[in-house]
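Report on one structure; see the data block that follows.
As you look at this complex, bear in mind that one protein chain is not there, while each of the others sits in place.
For clarity, chains are labelled A, B and C in written order, and residue numbers in each chain start from 1.
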């Protein structure tokens, strides 16, 4: 049992925090998010070139540093703190997670391009688990995909998508790599409340080569579930950074805001509210570390730990974010302070990769299955 | 729409409050509850003779005053305030409610005896609805009952019991009047946490006359459900009295108790807690009045209103009672202050006639049925 | 005691219902049912007011001599319920928020100048109470109004002035003297928004909507004939106005409608475990719990209404209703966001009728996903205001502590 970071991990975290403090100031971020394309491709390359960030959680043979869940956790927390919109979660955790576990040279080559920053690969799956509406059928040249995908976050920024589909004659899920510019793929893009861009996809007679299929047809359901758990653990870590900022800003505000002749931090009810927020954050951290460390365990242990974390973090996000706004009063509801943007990201995280009820149900179901 | 009491109702309430303030002091009650038989039969007669209380909610032809749900509500609230253990709920609300709706001279005669205080009739039903384990079969002389009943509150004090049973050849519920001294009826008695006495019943070859059956065999399910709703509304009203006392005692205590150089009522967190308790009580009252006024509506409206009240009141009981103890500190946990006994009654009421989940489920189910 | 409405009440309700069936056209209904916050589309609100005024119903609470209909509290309650059920937007706030104060404290000249326009929807009011440094502690407000002959000269700033950028008048509190007690020395003024020296800064909310403003005053001259009540006696006027505002809080009817909507939406959302979200016992029980809270609040409101109808005062019930109603309303926006699923993350304000311009980038084409999902995040964000404005929940607790607990 050990909960200490090793030296390389500390270095990764500190370098990243320093980099973002300098290069990702909130006002600059706001302008980026308001404009087009809504993110910074040049910064993404610097993540790869200057920080080696994009490969931090990838295997060494793919040009990564051989890290894993802990590295993802550290990056995501730092991204949460600075409210980074760039698609580390979608590309480096989810898509790279799939590719790293998929056989074949094409997958390995694409993975290496992720690590060096030249490919932005983004998943297009229904969330949570289930609802594979897209059909794939074999053609003489490979595959043809038809169907729709909803709310694929970061898809407008992608060079490639990983699309889930059902292959005719199989019952499970299959995953395909789809180049963004492929004929037959149409994206309808829109912003999200939390400053990202998402798209609905329409695949109509979308033709792919034989190598587009990752792994075996119909055999990717378990991998998909694993990735949803890894994604959930990653947003839990991001939430830690988001909540730390919400708490810090609120603490600063109540110490400065004066009403009734004193700083409102002097009111016991306000003090206890800040403590309650702090308690939620402490527990969210404990559960998130647990989930990250459990990602390599059995599917059941992993799922129980991830549901534990996701429920704990979602409830913390709700409580911390709502009270941060409440204690800020009207100012907390505006788009003028960073707070509002952190609030919206916390709200999105609450339900990303399954809301509280989804994870309560799954946890209850898994507890009925003997270990 | 009118929420005012009429003059007779005001008089009933005020007389009863005055009577109990003089005749039902807490210390005297404590001694009664600690001893045998655990209640005051002589006081019961005075309820009938001096206050006309036992018939307050009964029809005039049975010697009552022609009142109903509102009178029950007023009596129960006053009983809650004074923490009366005598079985008005069991006898005058539930058993009398059954008898008043049952045809036949025997039922009418027994009802009149309830109103005059000479018969203590108490239900022995499984709570909540369901689980009729007792079997009734016809004999040449009437009926024979065999089976068990659990946790019949006030049964040790009864002259008669109303036992639910399944008549052979029917599927619904039937109700029988059973004299306490009947051959073949055995009671195992025990105290309850809230200062009452209860019993488990064993009917073994229990022989009854033909008139013991109330109404038609197998046709009493709807009546039973109605009575459970009326009982639930009655304990909601009792809870209003219990919670008012918990709140008042707590308010007095925090104003008197000094720590850190001041009355603890001076701490904002304590003030807000008392307000939160007050809010719960206010809402509990609104919902209880609603339930009482809805008892005469359709079965669906009645059930929705009663579930609304029971959920609201149960949550109020929990919150108010727990915080009353918390704000009293160690003293709140002792048997030395009245508070502890009010706490225990509030705890029992929380789950009596169905706990929160039971009523949430029922409410959700009824909402799916078109009005 | 009984629950049913009297026959006269039912007859009134039917009259209102019949009027609304005719008056609320598709345009008004869209404005009323597609709101993203408590603030309706400005133009629709005026259009509805004009229809009401034409029917003689422009001012439910005003005395008949000023063109009001002198409805009882019960009638006003029933009207609101029917208005909500018909999907009409709320009328502009001036009729209710400042009209009664003008009637009570105004001169005949002020009556003549302000009441007809308020009734007709031509005079549109915003409220200038809060200042950047005076929110919950309203009595500490500072904006000076210096006596200069026939005018008061105002310099300073007001904040959270809803719709100030589209209103032509403002009722505001200003400081006309600095005596010991902060409540003294405040005056209640009626301010022409076209006066020289006024500038309006938009405040964009996190939902992207521009409804709120900060208003700056640079030596703005207010004729003394636009002071309501005596100079220095503005706190009395404001207290009357706030009391009146509080006396009409009845949030349960709207919450019940929201629950109906939510329920109908949940019945269309497919669920993991088969069936719809409504078949999920967890969601169904959360919905039941919310309905129970709404029904309990409704009964509480009706019982308070009954007290008012019997000539009593709602007293502290207003604080109870404010606390409970806003908390439940926020909870419903959470459930709606749960039901919305993945599309609840999409930012699609164009699918609805915001109370003002939307200032954050958004699509303008076809709505993706269900309509109810598109509005869910906007309502969630905007509804945070409920526990903040008009006396935050914490302030209401302080009020109740002081009054009911004798603390």
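The criterion applied here is as follows: contacts are C-beta pairs under 8 Å (C-beta built on N, C-alpha and C of every residue); 3 or more make two chains touch, one makes a residue touch a chain.
Computed from a predicted model, the values in this text were never measured in an experiment.
Asker: Under the definition given at the start, what are the shown partners of the omitted chain?
Answerer: Looking at the complete complex, the unshown chain comes into contact with A, B, C.
Asker: Would you write out the residues of chain A that touch the absent chain, in ascending order?
Answerer: Counting only chain A, the missing chain is touched by 1-5, 70, 251, 255, 265, 268, 271-272, 274-276, 278-279, 282-283, 286-287, 289-290, 292-294, 297, 304-305, 307-309, 311-312, 357, 360-361, 363-364, 367-368.
Asker: Residue-wise, where is chain C in contact with the chain that is not depicted?
Answerer: Residues 280-282, 285 of chain C touch the chain absent from view.
Asker: Name, in rising order, the residues on chain B that touch the hidden chain in the full complex.
Answerer: Output for chain B: 34-35, 126-131, 150-151, 153, 188-194, 198, 200, 258-261, 267, 269-270, 318, 322, 325-326, 329-330, 332-336, 340-341, 343-344, 347-348, 351-352, 355, 357-358, 360-361.
Just so it is clear, only the chains that are shown with their structure count from here on.
Asker: How big is the gap, in whole Å, between where the Cα atoms of chain A centre and where those of chain C centre?
Answerer: The mean C-alpha positions of chain A and chain C differ by 38 Å.
Asker: Express in whole angstrom the distance between the two chain centres, defined as the mean CA positions of chain B and chain C.
Answerer: 43
Asker: Multi-chain contacts only, two chains or more: what residues does chain B have there?
Answerer: Residues 268, 272 of chain B touch two or more partner chains.
Asker: Taking each residue of chain C in turn, which ones touch at least two of the other chains?
Answerer: Expected reply: 394, 397.
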